[in-house]
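All protein chains but one are shown at their positions in the complex.
Chain lettering (A, B, C and D) follows the sequence in which the chains are written, and residue indices restart at 1 in each chain.
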Amino acid sequence: MRYNSVYLLNRIGFSLVTLFVAATLNFLLPRLMGGDPASALASDKALGSQQVADALKAQFGLDNPSLLYQYGQYLKQLLHGNLGISYANYPSPVIDVIGKALPWTLGTVLTATLLSYLVGWLIGIRGAWKSGSFFDQSTLFSAFFLNSVPFFWIAIIFIMIFSFYLGWFPLGQAVDPTYGAMSAMEKVRSVLYHAILPVFTLIIASLAGHILVLRNNLMRVLSEDYMLLAKAKGLKASRRKYAYGARNALLPSFTGLMTSLGHVIGGAITTEIVFSYPGVGLVTFNAILNHDYPLIQGAFLCIAVSVIVCNLIADLLYPLIDPRVALG
Amino acid sequence: SSSKPEASAGGSPSGGQGAASSAGASGSGSSGSGSPVVYHLGETINPEQVTNFNPFLATGNWSNLFDYVFDQLYYFNPVKGELVSRLAAGEGAWSDDKKTYTVKLNMKAKWHDGQPFTAADVVYSYEALKTNAALDRYQLWGDKRLKSVTAQGDDTVVFALNDRFPSLPFYLTTVYIVPKHQFEKENPAEFLNKTPIGTGPFQFDSVNESAIVLKKNPDYFLGAPQIDQLLIDRFNNSSTLTLAIEKGDVQGSTGTVAMPSVPKLLENPANKLQVYPGLSTYAVIMNNEKPGLNDPAVRKAIQLGLDRQSLIEKGESGGVFPASPGFLSSVFGDSTDAKLLDDPAYAYDANKAMQTLEAAGYKKNGKGIYAKDGKTLSFTYHMAANAPAQNKEGAMITAWLKAIGIETTVKLVTWPELTKLLMSGDYELLQNGLTTPPDPQAALEVFHSKMTAPTGTNTPGLNYMRFRDKDVDAWLDEAASADDQTRQELYKKVQDRIAEQAPIAMMYNVGGHVPYRVDQFQGYDENLPVTSALSLLKVSKK
Amino acid sequence: MTILRRAAGAIRTAFPGAKGMIGLAILLAFTAIALLGSLLAPYPKNYIEFEPWLAPSMHHWLGTDSYGQDVLSQMIYGTRTSFWVGVIAGLITTVIGVAVGIISGFKGGWVEEALMRVVDLLLIIPTLALMIILASFLPSMGVTSTILIIGCLSWLYMARSIRSQTMAERQSGYVEAARMVGMKDTEIMFREILPNIVPVILANLVLVTTQAVLAEAGLSFLGLGDPTNVSWGTILALANANNAVLFHAWWWILPPGLAIALFCFGFILIGNGILEKYRANRGNAAL
Amino acid sequence: MSKPLLQANELNKTFGSRGLFRKTSFQAVRDVSFTLEQGEVLAIVGESGSGKSTIARMLTHLLPPTAGNVSYNGESLRDNKALRRSLPTFVQMIFQDPFAALNPHHTIGYIVGRPLQVQKRRKGDPRPRVLELLTKVGLTPAEDFIDKYPYQLSGGQKQRVVIAKVLGLSPSVIVADEPTSMLDVSIGVDIMNLLLDLRERERLSLILITHNLGSARYMADRILVMYAGQIVESGPSEELIREPRHPYTRLLLQSSPDPWREEADAMEAIEPTGPPPQTGCSFRLRCPFASDRCAAESPALKEPETGRFVRCHLFE
Partner (left out) sequence: MSALLEVRELSVEYPSARGVVKAVDRISFTIGRGEIFGLAGESGCGKSTTAFGICRLLRPPARLAGGSVRLDGVELTALPEDEFDKLRWAKLSIVLQSAMNNLNPVMTIRKQLTDAILAHEPDAASAADARAAELMKLVDLPADRLNSYPHELSGGMRQRVVIAMAMALKPSLVIMDEPTTALDVVVQHGIIRKMMELQRRFGFSILFITHDLPLMLQMCDRIGIMYAGKLVETAPASRILKEPKHPYTQGLLDSFPALSGEKRRLTGIPGHPPDLIRPPAGCRFQPRCRRAMPPCLSVEPALLPDRDGLGKVACHLYGEEEGAREQASAASE
């Protein structure tokens, strides 16, 4: 085991601190925006009078005007895993709403991130190894171009071509409508089949970044002395390329995975909207439109937690890949 | 002649029974076929609309679902503007003083779990609204309305009123009857009702990420549906939903499709569109208390300056109806002042709009905007975010207003914010729809001064315009308890006054436009919304 | 002739490489369209009197939309909005990003800690989500607020990049030498370090500009853009809302997306050219 | 006796790095004291990481000492704020890397002239003074250089510009941290000669930090040998090189290639295997003469004969 306990504690501690600050930020964000969520809710004609508004305020812990008190309540609830009750889904708890949506987003986003990382890696390496070649130049150009294509536009085009015109894929949604009555195998098939287009959208839109980063890294690694020495040793090109070059090029981009994850989750919002995909992006967007503060808080917290956890995992994996870290 | 709504309510039981008999006839026919008949209904349902199935709650559910699973005493048929009996066995009976209304129940009804349906369930459902004021969205238990709801035996319910309230039967359409034996164990205001039990034509089966699954209720008291399964496919935007209809993934929808899609949809002979006027009026709502807008001349100019025909043709591809300047939708038949609709005095005319302003003493300033007494006709214009097509119409209106010398600044706000602004009156111009209860009195009472409050205070009703007119108030108060003939006349007067005072600038009337496919299923009842529960009862596989 | 040749030489050094030149050409084309829009567009803005859903033809190169507007004209008018949103939001971002980056990179210590922790945190929450929140909570939504929102939220990556570059510069002797002769921190930051990281700033400016254009498109697509203004994003949003897919109206869907991508592509090519040259000059310093 | 120009008093520097759960600290400099007289050249030699640059940075207050004190003409740097502010005119530093020491974005004229303005030495146009300074460091004709940019100069010329800039502030002390290690030897000799000339002409005092004992001998009057943050030996340069006392100095001398020297008997030294020990003599793990005492007790800096200081139990 290459871990050392200080490294572990440091990473976990740092994640916890980040989490705490993120939770605080989450608490403040909607409140800094102004507006009174309970009145906003009460004023929606469906939920009549002042009494209702007062009752709701009490329920949402907004009856005590002290922000500090509310913050205390919020943290207390949070510690019990209670994210409050969603306004728009009233009276469903936020945790249920998010719990239903999260697997879909995590599934697609993680798959897409890993796949695009892998593909970007292969393309970037191939390009850098033969830098200046036709392959390199054409992938470089395509990467620059793809880097600037909006997620949702790709999604619309995919729907137009593959779902509507060719009819190869469903128009959206996460599963077949008859999902409930399916056997386990059919369920898996249904989920995968429906995830293909959204995942592809996310891959295409995030691929370019990985290609560029890995290509740059490898270009840098290729100019290192140990690469020269590897050649001087008479090692085979493939060994030099992967065991020496790619391995080292991979390291700096590994921590960048986290930021790319944030980017992809951002893109997932529009992608999920276009594909009617019931993920956190869609929930978040609707929550924002509905002024559903508890749900916004919950969704943001959950995004933050996902990113922090993924980052933590990356941090914990890092020493396994880079021997220099554990002692560092 | 008698007043239309009540007459139609009286006529409906036979219609209902007719439906039942025909359904029963073809129901036996469908049972012969091998594989189950599945009908896909495509709907715009967001994730937050399937978190509960409690018909009392206004949030967290998709309300159209209850039409299939539950029954009201009466169903309002917007196609005909009539009431249709559901759990009521025919039209109820008014007492002589018109202060009690007695409804006989259709005792053939049974809960999905096999329990018998009784008057106690009806009483419970209404009492739940009384004890949980927050659930009483239409204020049935408000002043001058319900005093008590009591059962007479198992099969009769008596509604006692504080005052005369001729619209009561229409209001009865808004309350779904829930099973007392299930609900009494819960707090109806917080009950999530994950497996709803109703009396309706379809039984709840399950819900998943893509659909709500219903199956037929073979014992439905108005006749068993022919289709075995009703799948309500969930989409979160109408564009995809429309594509699904075009592809044949779904057979129909109760909801809105993007209007510009309609011409293309109809190129396909398999697709049909049922269109009927409805209870929603889209309008530029004006705050009649704000400087400038408190001048009827300005409001009138705005009304005249809107090219409603363009909005309907270009913005909505002809899929909506012209709105009457007198507000009342033509769904209310004879109560509606039909001649107002084509009255050239209210037709789009930019020149006349400017003449109106100039006649009222407004002069154009350097920037070409009218002004009087230091007040420039420059207003904020709120609209809902996340509605690009509506915003595009707003942008068109902005341009037309600019052309008649009225300047607007567009602000996008979220839906809750928009509602809040409407209620509190912190707006000048605001583009939104107004949806009224299915009753002409209620619809017109939108303009009653008791439904408003000064800017800064929340309105108790839909009079967001802060429109106050003593005559209108008097006429409406009189109509509330007048006989049919007088009511019609009073309503006409009210509508004329509204048209004249222009408290609100109409855009168009949004009714139903129900897309459905006829290539695989048949038997839709076009006298009802074709995808409503009562129509689907009769639909069968080709 | 010589003047021309010299000008060409100057351009070539500023926008190095073939890629840089292609980028410059694309950018110039868009600039021309943005500035001359009303002269180039065949029909007036928001003119709705044509047949709807016309396929591309001699009269309407990009057909018409559901309102009967000429798509090409709308695209040309939209260029202006997208262009200015990109450029101005890009500039705002740059000012904030450079200030935060240089100060935290140079000052170090708790200033850096505090600023960078803020950046880290903000990075956890997807920017688009934050933008949506801001956009929906602001009292109004016009092009100005779009620009402000984008400008105020997109500086995070830039601040990081400038910071690491500043830290690299801080290591180099001339900064220590400047301190040694008693220069004030502000002078060191803005007269000594700043000129040395201009290429990095330029490259970042270019990147945040593309981010701004994309963000505007995203906000418009979600119905949070200024509806009275035509932009590539609103065109795409309308195409989606009015179901251009159903009509196979690719002429309404493809152009705005391609325009966005092409515009950003041009910017990225330029930025990359600058960066590559900078790296070459600095012996491939890590960026 | 008058106050020495510069006096370092028990200087200590500890670098700490803080993680969330671990605080590491590293003592880079331990109890370093020395003095520098007007016109004197002092060389500090020692292996990489022994704390030489850290001392230089403390002397110029680029880095505040953790403990101890530097004083100029008897005025303590720690207590005297005015002195700290005008420090650039007392002491200046020449850095190792002339390629990085000049901001590539400014002209030579600006680089040399700007410090004059900053220190308010000269109001108005610094140009004549800049020309004078450039001439002084041998960049002639100065007019040719004043408008050039650093990239147009060779490494040696750059280091001359650095010296010109430093001279502009007329400091009494110049701390030169390996001023020639990045330059080719032939060019380094030029720079060393220039510094020696300047000392003569301007009565400058010089602290030279170097790896190279040869350069230290060539330039310095006195040599100070550092090991692991401590002074292990100091003395007049010729004497110290002719007759090194401390085992580390001997090892250093013997390892320095010198083809002109007759091969002396080799000292069997042990290669470093880890960081120097914190207790006892820090050199003991590599010292062929180490005894138990060296592990138990850290030796003090003793003066076995006047002017020669040694930190070793062998000389007590």
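Following the convention adopted for this analysis, contacts are C-beta pairs under 8 Å (C-beta built on N, C-alpha and C of every residue); 3 or more make two chains touch, one makes a residue touch a chain.
Note that the coordinates shown come from a computational prediction; the quantities given were computed from them, not determined experimentally.
Of the chains on view, those touched by the hidden chain across the whole complex are A, D. Touch with the chain omitted from the figure is made, among A:75, A:161, A:182 or A:251, by A:251. Considering the full assembly, D:193 is the residue among D:25, D:76, D:193 or D:291 that touches the omitted chain.
Taking the whole complex into account, chain D touches the unshown chain at residues 47-48, 154-157, 184-190, 192-193, 211-215, 217-218, 238, 241, 251-261, 269, 271-273. Contact residues of chain A toward the unshown chain are 223-226, 228-236, 239, 243-244, 247-248, 251, 321-324, 327.
Convention: only the chains that are shown with their structure count from here on.
Distances between chain centres, each the mean of the C-alpha atoms, put D farthest from chain B.
Closest to the protein's overall CA centre, chain by chain, comes A. In terms of their C-alpha centroids, the spacing between chain A and chain D amounts to 53 Å. Within chain B, contacts with two or more other chains are made by residues 243, 246, 385-386, 414, 417. For chain D, the set of residues touching two or more other chains is empty.
Within the complex formed with chain C, the residues of chain D that make contact are 60, 62, 85, 87-88, 92-93, 95-98, 100-105, 114-115, 118-119, 162, 165, 169. Within the complex formed with chain C, the chain B residues making contact are 238-239, 242-243, 246, 258, 260-261, 263-265, 310, 314-315, 317, 380, 383, 385-389, 391-392, 394-396, 398-399, 409-414, 417. Taken in their complex, chain C has these residues touching chain A: 19, 117, 120-121, 123-129, 132-134, 136-137, 157, 210, 213-214, 217-218, 221-222, 236, 239-240, 245-246, 248, 250, 253-254, 256-257, 260-265, 267-269, 272, 284, 286.
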